[in-house]
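The chains shown are only part of the set, and none of them has been moved.
The first chain written gets the first letter, and so on, giving A and B; residue counts start at 1 in each chain.
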Amino acid sequence: MKLYTVKLLTITCEILAQKNIIEILNKHEINAYTTYEVDGNGARGIRGQGFKNEKNVKVEVILREEKLQDIVEEISRTMFANFAIIVYVSDVSVVRTEKF
Amino acid sequence: MEILQLIQSNLLTPIILFFLFGIIAARIKSDLKIPEAISEFLPIYLLAAIGLHGGIEMRNTGFENMLIPMLVAIGLSLLMTLNHYQILRRLGKFNIFDSYALASTYGAVGAVTFSVGLSFLKNQGVTSEGYLAAILAVLEPVAFILAIFLTNMAVSKQIRQKKKSFTKGDASDLDMGIQETKTKLSQVLHESVTGKAIVILLGSIVIGYIIGESGFDSIKIVFDEMFTGAIVIFMIEMGIIAGQRLGDVKKVGIFLIAFAVIMPTFNGIVGVLVATVMGLSLGGSVMFGLLLASASFIAAPAVLRHAIPQANPSLYITSALGITFPYNIIVLLPIMFAVSTLVHGDGSIDLFNYITKDWI
């Protein structure tokens, strides 16, 4: 069973920014992702204690390297200044490259 | 004085005491917390109860006479939002984003505050007009939409001016700015109107209107008798969150602290008086005042974070939840009640005197 290397892009950000992230993904024709709520601590303080609005969310996207650059660039440009957010990328192997 | 007595007796109700308790629990760093699912559910429940109650009332009393109060409320809310903006921008020296965000936070309404107000009146044995719930629903998005519209106008104006100095004023750019503003606005409008608070509130009003007293009977225990108990539980969580914010209060600065106390007082008393002039009942005038006095701290972040991301959310959340909310429910509510009693108590002539005396 051969495995192919693709990229896993992870965005951890405040939950109210999830919509912005999904919009950016959609703009780059990516409609497949996984999300879940998390707590966190970072430059913008502890998040996840009070209202649900003040939690974080993780958005995970498996994609091909081609699209990665543009998406990371757009997220950096439009969101780093105003939101609690981190973005990181790792290598993962998958069976069905056609899915991603 | 009577107001002090009212404040004191209000202070000793379970709602206020459990709110204060929540603040203390947060201050001593207790791990007490109402689970998220419960504290997400309670506002939905409270709004459903408020809506049903309002709808049933409207069925009893008709809603023809609600148009003027509603239009006046919208007008006042818009005026006040503009007024807040001027004060924050000129006197407070806040940047344009924070100014609009704060202006609309205080121009908008708070559903939790409204719930507490209803309980306060119940406790005082006073009723209020059912259609106020409808005004609450309609008022929710008004201030946001204005603020977002103005922010976007201001931003595209800035961009335009920048562009002008470089190239020579490109009409298509201008169009694009306006286009984007329109998109954003229609999006915010859609989001506001379909936002869960408005949807459940309006839905419940309609359902309450349809079912009336008799249809309400089978669910009365859940949506009426448990109301105050449910608020009490919610107030524990509100207290905890407000308590966690208290530490940030000093960061918002003395100007905003003063604003967060004085502005609601002014707006609230104006509201009480205007409502009285429009013929609302003693309780209805208090609730009308409370609508205008209250600041939004659940809906505001959800709308503003998306629409004016440049604004610093800790400013508007901290001031609305950490200062204005406690002040409103503990101090201002009894004050407005006293004012409303005063202006309602006497004959209409005296009333008129009071108003003109206070009004200008």
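Please note the rule applied: contacts are C-beta pairs under 8 Å (C-beta built on N, C-alpha and C of every residue); 3 or more make two chains touch, one makes a residue touch a chain.
Note that the structure is a prediction, hence the values are computed from the model and not measured.
J.: Would you kindly express the chain stoichiometry of the entire complex in this file with the labels on the displayed chains?
T.: Written as a formula in the shown labels, the complex is A x3, B x3.
Assume only the chains that are shown with their structure count from here on.
J.: Taking each chain's centre as the mean of its CA atoms, how far is subunit A from subunit B in angstrom?
T.: Those two chain centres are 34 Å apart.
J.: Under the touch definition given earlier, write down the residues of subunit B that touch subunit A in their complex.
T.: Listed in rising order, the residues are 33, 36, 39-40, 240-241, 244-245, 298, 301-302, 305-306, 309-310.
J.: Which stretch or stretches of subunit A touch subunit B in the complex?
T.: Residues 14, 16-17, 19-20, 49-54, 81-83.
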